[in-house]
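A single protein chain has been omitted from the complex, and every remaining protein chain is retained in its original position.
Here is chain A:
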Amino acid sequence: MRPILMKGHERPLTFLKYNRDGDLLFSCAKDHTPTVWFADNGERLGTYRGHNGAVWTCDVSRDSMRLITGSADQTVKLWNVQKGTQLYTFNFGSPARSVEFAIGDKLAVITTDPFMELTSAIHVKRIAGDSTEQTEESVLVIKGPQGRINRAVWGPLNRTIISAGEDAVIRIWDSETGKLLKESDKESGHKKTITSLTKAADGSHFLSGSLDKSAKLWDTRTLTLIKTYSTERPVNAVAMSPLLDHVVLGGGQDASAVTTTDHRAGKFEAKFYDKILQEEIGGVKGHFGPINALAFNPDGKSFSSGGEDGYVRLHHFDPDYFNIKI
């Protein structure tokens, strides 16, 4: 089907997230206003005003009642999804890069960038059921990895935290003690900054995308490397179909290195790969800049991509897509 072009952001997109029911799509961009859209027709439903910097990331609770956003204004905010009101603001001394609710939505993991003399850190916060009882303090703070931590997510049963970032190493931490449990192998692991990381619907495996022009599939529990998908472009965003054995890689030439001659030159395509055979299936073109964010609808029947060009493109799959054989 013709993609739906969602124009609402004024700056490059940074992150996309569907709620569990798949009827809402939350988008973050370098403008300061996260936006919520109807995931079906791309109509804009509302915005969340209050941040004072680029918004890097967001997550939505399982019941779609609460939104958490992390921003370069050094805050992480909790919002009422329906009313668009701020419930709480966590303050940090440096920009927040990634946030994720734990299973049960009672905890959240937040990563902050290295800034001034602060090193990067992973924070675990308790999220109160009633936001009036919300407190600032962290349950756990993990420091150690060099450079920015681009993504941190919860492992199975909230027992571990998986982090990845500029040092190209994927680490698994104990979420109780903050102890480092596992580290990805230098040989088989990524060679450059890991830009994105997304978990499978059941959390059993996850996919990481890197500027080394590859994406890798790992087992969440053992950190075993299962698959590698090679592409021709630095990977900025990855997504996995919850329905079929497909993975999608998005990226493109660095915005500063893009030529002006031909938009094909940048390869701003979302590339589909067979998850098992690691072979390329096809590509979805359209963006006029690198793809920064990708997300699959939980029903697997549509996906959306957000680009450096400031647009969100919502794609509903044609019936042919479900019969692709390679």
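Here, contacts are C-beta pairs under 8 Å (C-beta built on N, C-alpha and C of every residue); 3 or more make two chains touch, one makes a residue touch a chain; residues count from 1.
The rule is simple: contacts and distances are computed from a predicted model.
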Listed names "Eukaryotic translation initiation factor 3 subunit B", "Serine/threonine-protein phosphatase 2A 55 kDa regulatory subunit B", "T-complex protein 1 subunit epsilon" or "Protein transport protein SEC23", matching UniProt entry of the absent chain: "Eukaryotic translation initiation factor 3 subunit B"
Contact residue for the chain not shown (choose from A:K182, A:H205 or A:K301): A:H205
Option touching the unshown chain, where A:R126, A:R221 or A:K301 are the choices: A:R221
On chain A, residues whose C-beta touches the chain left out of the figure: 62, 102-104, 106, 156-158, 201-202, 204-205, 219, 221, 226, 232-233, 245, 253, 257, 259, 262, 264-267, 275-278
